[in-house]
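A single protein chain has been omitted from the complex, and every remaining protein chain is retained in its original position.
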Amino acid sequence: MTVLDKVAPEGSKAGERVSPRPTFRHRLSRWDVKVSPYLYIAPFFILFGIVGLFPLLYTAYVSLFKWKAGSDAPDFIGIDNYKDLFADTQFWNALTNTISIFLLSSVPQLIIAVLLAALLGARLRGATGWRVGILLPYAASLVAIGIIFANLFGPKYGLINGVLQTIGLDPVDWQASRFGSHVAIAIMVNWRWTGYNALIVLAAMQAIPKELHEAALIDGAGTWRRFFNVTLPLLKPTLIFVTITSTIGGLQIFTEPKLFDAMPGSNNGGSTNQFQTVTLYLYQTAFQNASLGYASAIAWVLFVIILIIALVNFFLTGRIARTPAVKKK
Amino acid sequence: MTTLPRGLNKRVAALGKPRKATYVVLAIFVLGSLFPFYWSFLVASRDNAMLSERIPSFVPGGNFFANAARVFDTVPFWKALANSVIVSGTVTLTTVLFSSLAGFAFAKLRFRGRNKLFVFIVVTLAVPTQLGIIPLFIAMSELGWAGHLTAVIVPNLVTAFGVFWMRQYTIDALPYELIEAARVDGCSMIRIFWNICMPAVRPAAAILAMFTFMMSWNDFLWPLVVLDAGNPTVQVALEKLQSGYYVDYSLVLAGTTLATIPILIVFVLLGRQIVAGIMQGAVKG
Partner (left out) sequence: MRTIRNGLVLALGITMTALGATACSGGGENNPPAAAAPNEHVDLTLATFTEFGYEALIPEYERLHPNIKITHRKTGQGGPYHEDLVTKLAAGSGLADVTALEEGHLSDFMDKGSKFNDLSKIGPADASPDRWLNWKYEAAKTKDGKVIGYGTDIGPLAMCYRKDMFKAAGLPDDPEAVKPLFATWDSYFAAGADFVKKSGGKAWFDSAAQNFNSMVNQLPQGYIGSDDKLAVENNQGIKDAWAKVTDAVAKGESAKLTAFSNEWNTGFAQGAFATKVCPAWMLGVIKEHAGPANAGKWAVTAAFPGGGGNWGGSYLTVPTQSKHPKEAAELAAWLTAPEQQIKAFQAKGTFPSQVKALTDPALLSKTDDYFGGTKVGELFAEQAKKVQKPQYKGPGDGQIQENASSPALQAVEQGKPAAEAWQQMVDAAKKITR
């Protein structure tokens, strides 16, 4: 409230100054209100028109051809690529892997991210250091990550299997086992992305006015009740954001399974494609097999699948972070 | 009856005060985050033999500067560094600015088609990017930008991710009352954005800046495809260190360690911006 008190007198002075020409001022202001929103969102749409739309149309067009990169006369085959795709066991296998790795990574990741954000939101000594610290994995070099995780999850000489054996358990062949490889990749994903999401949630938490927490505390709400009744509902827009971007990112998962493959640079996702994701398959089809038509069809189908799952998640998130305890509007 | 309010007062005052356990948990996370960096530095300061040790020693060796010098001899590191600073700096500034503007419009302004246009932006996020590289290269060649930094900068001037994020944050961080008050005072839209909205969304903008800078800094395949040989970004230049039938990891990791330093600087500078307080922000504005 103090803010408004402070601003108002200054502003009214400015208002008085322009009062002799109300009509022009008024028209200008109305024009401002009407046009500004479009001006502000224009950069995205202009850029999309230049660099986003064309690839989309190109991919759609190419997906109707049997098109090998560099071939002179691609055959128009209509929707045959799509028909083939729906009968392609490797595609369904890749989709299953993708969803499995996605579930193993996203769910724990988001929960930990929210809790981590709650910890980071405290009045810490050296707050900047802690906040920057948890974001670091995302900045680590892929070469280093590749070697470190290979050393951790190596079936023969890996550290984790070494530990398992010393405590009397059977070693896991993290490369060969389908579930084992998914778990290992999910750990890699979580390691890289949890801090990233925690920081997003943290920013939103900090925007919650402290007075709300104080009021709830005086009403006798404990830590957990405050978290569920004050924090979570107010985080709703951010949770929607995090869920949707993690869904989209998780279903396009590419770097981690590629790095995890024992065969360097391989897009196979293991000896029997046991951890090949859809984007790896797409990449292999496009850049190794040079089958641009088929790869384009994969890209479009994946796009539609992601949209459907993102939509489902959107409604689910809406449910979880139900009606806000405090109306803000 | 008199003790209870005092206890409550204490508890209110203690709100947000961290316990020891908080530090312990965070320290575990930060150590896990720091490990690859320290490990990279270790290999860079020693030699490849370390990679074959099952439990390597955690004492750095004395070869770091020798390995770093080899990096400078092998690739045009300074040139690449300058290019990356230009690319990532530009992309970060424009992404934050344009995303905040669009986020403000979508969150707080009323206009026809608002919801549909916003949904459209979110939908574009779901487009798989792996295949886009071929048509994008065609587009850049047609525009005559292939080979220039423009071709790396322009496609990333603003992202759907950024717009989506800034909108979600602005919804709750910027109360309508502030905007209405400013309107009553005759502020133009752009002044409201700059003087009222931006200060309120500064933490989100700082986070977006960190993400964008990092993403741009680490981008590899697209710059490799589209840039000229003599004009690389840092990641493209560093990739050349991995030539040959075996990889000299002490050289490669010396290079990546050097390339991480600018990111760390940006992180620390921006990290301070992620501070609490929407009201506080508005006062400063």
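Letters are used for the chains, namely A and B, taken in the order the chains are written, and counting of residues starts over at 1 for each.
FYI, contacts are C-beta pairs under 8 Å (C-beta built on N, C-alpha and C of every residue); 3 or more make two chains touch, one makes a residue touch a chain.
Since we're looking at a predicted model, the values are computed, not measured.
Although one chain is not drawn, the whole complex shows that of A:Ser100, A:Thr194 or A:Asn268 it is A:Asn268 that touches it. The hidden chain makes contact, of the residues A:Val132, A:Ile147 or A:Ala184, with A:Ile147.
Within subunit A, the residues in touch with the undisplayed chain are 38, 42, 45-50, 53-54, 57-58, 61, 68-74, 90, 147, 150-151, 154-158, 173, 175-176, 262-268, 270-273, 284, 286-290, 292.
Listed by residue number, the positions of subunit B touching the unshown chain are 48-49, 51-52, 133-135, 137-139, 141-143, 146, 220-221, 224-225, 228-230, 239-246, 248.
Quick note on the criterion: only the chains that are shown with their structure count from here on.
Subunit B has its Cα centroid 14 Å from the Cα centroid of subunit A.
Those residues of subunit A that touch subunit B in the complex are listed here as 2-4, 6-8, 10-12, 14-15, 18, 25, 29, 32-34, 36-38, 40-41, 43-45, 47-48, 50-52, 54-56, 58-59, 69, 116, 119-124, 128-145, 147-148, 151, 157, 159, 162, 191, 195-196, 199-200, 202-204, 206-210, 213-214, 217-218, 234, 237-238, 240-241, 244-245, 248, 252, 254, 279, 282-283, 286, 292, 295-296, 299, 302-303, 306-307, 310, 328-329.
Here subunit B touches subunit A in the complex through residues 8, 11-12, 15-18, 22-23, 25-26, 29-30, 32-37, 39-40, 51, 54, 94, 98, 101-102, 104-106, 109-111, 114, 117, 121-132, 134-136, 138-139, 154-155, 157-158, 160-161, 163-165, 168-169, 171-173, 175-178, 181-182, 184-190, 193, 203-204, 207, 210-211, 214, 218, 242, 249, 252-253, 256, 259-260, 263-264, 267-268, 271-272, 274-279, 282-283, going by the rule given at the top.
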